[in-house]
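Here the complex is missing a single protein chain, while all its other protein chains stay put.
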Amino acid sequence: MIPWFGTVAALAIAVGLYIGLLVAPTDFQQGEAYRIIFVHVPAAWMSMFLYVVMAVWAAVGLGLNARLSFMMTQAIAPTGAMFTFLALLTGAMWGKPTWGAWWVWDARLTSELILLFQYAGVMLLRTSIDDQRRADRASGVCALVGVVNIPIIYFSVQWWNTLHQGASVSMTAAPKMATVMLTGMLLMTFGFWMYSLAVILSRARCVILERESLQLWSKPSSVAEVAGVR
Amino acid sequence: MYWGSLSEFLEMGGYGLYVWTSFIITALCMVWEILALWRRRAAAIAESRGIVRDIG
Amino acid sequence: MLQAVSLSCRRGDRRLFSGVNVTVQPGTLLAVVGENGSGKTSFLRMLCNLLAPEEGAVLWHGVDIRRLKEQYYAQLTYIGHLNGIKDDLTATENLLLTAALTGDRPSEASVRDALEAVGLKHRIHHLPTRVLSQGQKRRVALARLWLSTHPLWLLDEPFTSLDQAATALVTERLRSHLQSGGLAVVVTHHEVALPSEMVQRLRLDG
Partner (left out) sequence: MSRPGLWETLRGIIWRDVLLAIRRRSDVAISVLFLVIVASLFPLGVGPEPAVLRTIAAGVLWVAALLACLLSLGRVFTADYLDGVLEQMLLIPQPLPVLVAGKVFAHWVVSGLPVVLLSPLLGLQFGLEGEALGMLVLSLLLGTPTLSMIGSIGAALVLGVRGSGLLVALLVLPLYVPVLIFGAGAVTSSMAGIGGEANLSLLGACLVLSVFFAPWATASALRIALE
């Protein structure tokens, strides 16, 4: 499964890059700098989407007391944090030439920054609790509580009339070019999505392995079973 | 193809620095994540094999 | 009647005990014994729903306590290995407040009687418990037993840091509780000096 997702991700990103960098025409208002959106927007979408997915797994884990769901939350957090960081960084790269500033205290930027802190909080809370079960559940509650920030990020552009442009990338160019841009962006998003799936699933496998070895240390009786399986 | 020449492509209408930094850092982050995971996985497998050998 | 049905406990990655079946009838006491780290405290905390069992269930009169929740809490008096008293409040205040919260409504006179019953002299009733010794603090915590009107008592090492006189007093209080049809589960290293028909032992090991 993981190699399959990986291959699809590589293909989609390759085609997306080809369209975004080579085929898509320039944007009349923003010039070539707009091409950053081909990584910026997918990264920002993934950062929010992954947080929601993480929170859903946390809710499932807390509700059904399922250890596997907590392993999924643990596997998602680093990738989500990485995309949040990338969204902020590419945003700054885009902001400097277009707004003339690396950073502005606009609602969307601020709330995305907060999202990064939330990812950090969830991960740090987990690592600072020694008891595995408590670490799982406490960071799960933490992830769930933070979900209130997602609609705030998503709607911030509409609620506060700020510098950051609207959600659907404002198409100042002719509609036909817009379609090309949109195709490129959606392909990139799809690629990032598949990439996340591959990375997260493989990290989840690592987590399972690590926890298994931890258990083996204290429970030698089951070594035979595990050895038999492997 | 939108671009006339390679240098034009690299320049990005004067925004080359910003555009390429964004793309390259994104790529680096992803590659780094994959590598880190790969090593983590190798370590996890090695450890669990080691335990199985030690105890079992 | 309190029942534990195939109760299993895992702390971290260690399995402490599994498949524990035990029934406590009214008028009897369950003495839980075992080495350090054998899961005695975890077992007691499962009985009062502070700790979720990995497998199995605890039943109060045949109903799962996770379903009863507050109705079940209204039946029990739990004294953990922590005293649960506030250092900045006096012994009297501590008992009055705790008892009021758990559903007993003692008068100040009955609180005074309870404190005297555990052998605390009247003049220290009105000192902040901060100035009391370990043993005296434990006595303040155990004085709740003289105020308790609840049928089920869950006690974690009640005799630690008590002297012989106080141990005898608490044992006597346990006897009168059982004689009036109460139930008790006591985690302890000490022998409980009660007639053998009242005491049932549960040994937890591995």
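Per-chain residue numbering starts at 1, and chain names A, B and C are given in the order in which the chains are listed.
By our rule, a contact is a pair of C-beta atoms (placed from the backbone, for glycine too) under 8 Å apart; a residue touches a chain by one contact, two chains touch by 3 or more.
Everything numeric here is computed off the predicted structure, so don't read it as measured data.
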Open item on the list: One chain isn't displayed here. Which of the visible ones does it touch?
Closed with: A, C
Task: Residue, one of A:73, A:149 or A:213, that touches the chain absent here - done: A:149
Open item on the list: Just to verify: which one of A:118, A:196 or A:215 makes contact with the chain not shown?
Closed with: A:118
Task: Which residue of C:89, C:124 or C:198 touches the chain not shown here - done: C:89
Task: Hidden partner chain, touching residue among C:103, C:135 or C:181 - done: C:103
Task: Hidden partner interface residues of chain A, rising order - done: 62, 110-111, 114, 117-118, 120-121, 124-125, 128-129, 133-134, 137-138, 141-142, 144-146, 148-149, 152
TODO: Could you please point out the chain C residues that touch the chain left off the display?
DONE: 48-52, 70-71, 73-74, 76, 78, 80-89, 93, 97-98, 100-105, 128, 149-150
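Here is the rule we go by: only the chains that are shown with their structure count from here on.
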TODO: Express in whole angstrom the distance between the two chain centres, defined as the mean CA positions of chain A and chain B.
DONE: 15
- [ ] Give, as an integer number of Å, the spacing between the C-alpha centres of chain C and chain B.
- [x] 58
- [ ] Could you tell me which residues belong to chain A and also touch two or more other chains?
- [x] 217
Open item on the list: Which residues of chain A touch chain B once you look at their complex with the stated criterion?
Closed with: 17, 21-26, 31-33, 35-36, 39-40, 43, 78-79, 82, 85-86, 89-90, 93-94, 96-97, 195, 199, 202-203, 205-206, 209-210, 212-213, 216-217, 220, 223-224, 226-227, 230
Task: Partner chain A, residues of chain B touching it in the complex - done: 1-3, 9, 12-16, 18-19, 21-23, 25-26, 29-30, 33-34, 37, 40-41, 44-45, 47-49, 51-52, 55-56
